[in-house]
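One structure coming up, written as structure tokens, with questions to follow.
As you look at this complex, bear in mind that one protein chain is not there, while each of the others sits in place.
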Amino acid sequence: MISALPAIPLSLGAHRVVRGLRVEHLCGDPNLSPDRDWELMYGIATTALEALEVAVGDPQLFQSDLVMSEEA
Amino acid sequence: MRKQLRIVHYINQFFAGIGGEEHNDTPLTVVDKPVGPGRLLESLFGEQAQIVATIYCGDDYFVSNEKEVISEIQAILYDQRPDLVVTGPAFDAGRYGISCALVCKAAQDVGIPAVTGMHEDNPGITTYRHEIISVPTGETPIGMASELKDIVALAHKLLEESSSLGPGDQVGFAPTGIRTPYLRENHAAERSVNMLLARLKSEPFSSEISNLSYGSVVAPEPIKDLSSTKVAFITTAGVVPKGNPDQLSTNVNRRVMEYDISNLEQLNVDEWESLHSGFKGFIYNTVNPNYALPLPAFKEAERQGLIGSIYPQMLSVVGGGCPVTEAKRLGSEISARLQKGGVQAAIVAST
Partner (left out) sequence: MELEIKDYLVEDVVEGLTPSLEGTTLVVNVEELARIIKQDSRVASASVEIAYPGTSTRIWPVRDIIEPRIKTKGGGTSYPGICGRPIKGVGNGSTNKLSGVCVVEVSEVPWHEAGGDHLQLFLDMSGPWADLIPYSKLINICVIVEPVEGIPINEKNRVVHEACLKISDALAALTVGNSPTRTETFALTPTDSDLPKVAYIQCVHSSQATSGNMLLDGAADTVCTSIYGHTELTPAIALHPNELMDGAISGPYRTAFATSWMLVNNPILQELYELHGLEIDFVGCIAMRTEWTTQREKDLISEQTARLAKLLRAEGVIVTWDAGGNEEVEVVQMIRECEDIGIKAVWLTSDDHVPANGESTLLTPLPELDAIISTGCFRGGDLGFETVPAVDRVVGSKKKLVGRLRDREVETSSAIAPPAMFDDHYGIMNQTCKEF
């Protein structure tokens, strides 16, 4: 699951949670240049796809570096 | 001429006087008079009542032949047309409690009010709490005489009020756990402050909402080879074709929609909109709907060979205002559909 508020699905037991950006724009950022925005979108999408291949026990958070640097 | 209250009573082989554990396989038997505790029960109901039939059955026999037993009992009820069914009381006998609960349900299913009695830990009540009316009893029959009186009192109330009966802790039955609108004597602000005072003074209090456990699911095994896997994509932002042709509700949605994305490279802002009323969808609707579901990124991933294939439909639900039970139901529906379509993994993009 891709979520802007990962603490919620994690606390409810969703096993593979991918951090998105904001509720109002989850998988990209309209304030970035188109190239950067695409990198961000692709980064989130591939993080989600890669998470499918990871063995998890307890709920786990996955996040792309690109998202973390945008967060601040 | 006073109307007779016609009652059918269900008990097990032990209370019918057949015997204990060794007679657990006693088959379903009907007698046209009160048996065992039924005699006291009938007399407690008074002169206007009559137990027209007693049905008894071995606890094991019931469990092994549940469907047939219920069927037969319902046939007897059709025949006898009683005004009331009483089962048990079962005290702490687990299998007996369950069969008492199931017989109550069977009676209710054919429109006959039913009452039972058992101990609060009996699996009959813990499992079927929401569906039956049961008088709390002790663990053993030691208090049965007075507990039968409680059953009679409750039965009368049930026959008078039926659907508005409650709440359990006031009327005398095990709370069903069904939350029902109710009017208190004072307003919530006063109750809040009283509750806080109780907490601060370490005095007892009882919460008006008790906490939910959502239950847990074991993590599915990871995908071994994503490059040969069919992946489906789901959005909870209610992404639908512009104009919402299927009239998906913007809040309190109960449906999951599927839209063909097999020939799309991305979602065009002129052609799609997000219906989730919780966050107004402004950016999704005027700038870029792919922010809700990054379709172009997934298509690129498919081109790069990262995934085997993409399920041809994008699944769309509206997450806003969705109660937990509805979400569960939608989730089951979605997973059934996807499994049928050969999908082994899914990504939910949720706002």
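To keep things simple, chains are lettered A and B as they appear, and every chain counts its residues starting from 1.
Please note the rule applied: contacts are C-beta pairs under 8 Å (C-beta built on N, C-alpha and C of every residue); 3 or more make two chains touch, one makes a residue touch a chain.
This is a predicted model, so every value here is computed, not measured.
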Of B:185, B:225 or B:260, the one touching the omitted chain in the full complex: B:185
Among B:145, B:193 or B:217, residue touching the chain not depicted: B:193
Residues in chain A touching the chain absent from view: 4-8, 11-12, 19, 21-24, 71
In chain B, positions touching the absent partner: 129-130, 165-168, 175-193, 195-197, 199-201, 205, 207-214, 244, 247, 249-250, 252, 276-283, 285, 319-321, 323-325
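Just so we're on the same page, only the chains that are shown with their structure count from here on.
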Chain centre separation (chain A, chain B; CA means) in Å: 35
For the chain B and chain A complex, residues of the former touching the latter: 214, 216-217, 219-224, 226, 229, 231, 237, 279-280, 282-284, 287-288, 290-294, 296-298, 300-301, 306-307, 345, 347-351
Complex contacts: residues of chain A adjacent to chain B: 1-4, 9, 12-13, 15-16, 20, 23-28, 30, 38, 41-42, 44-46, 48-50, 52-58
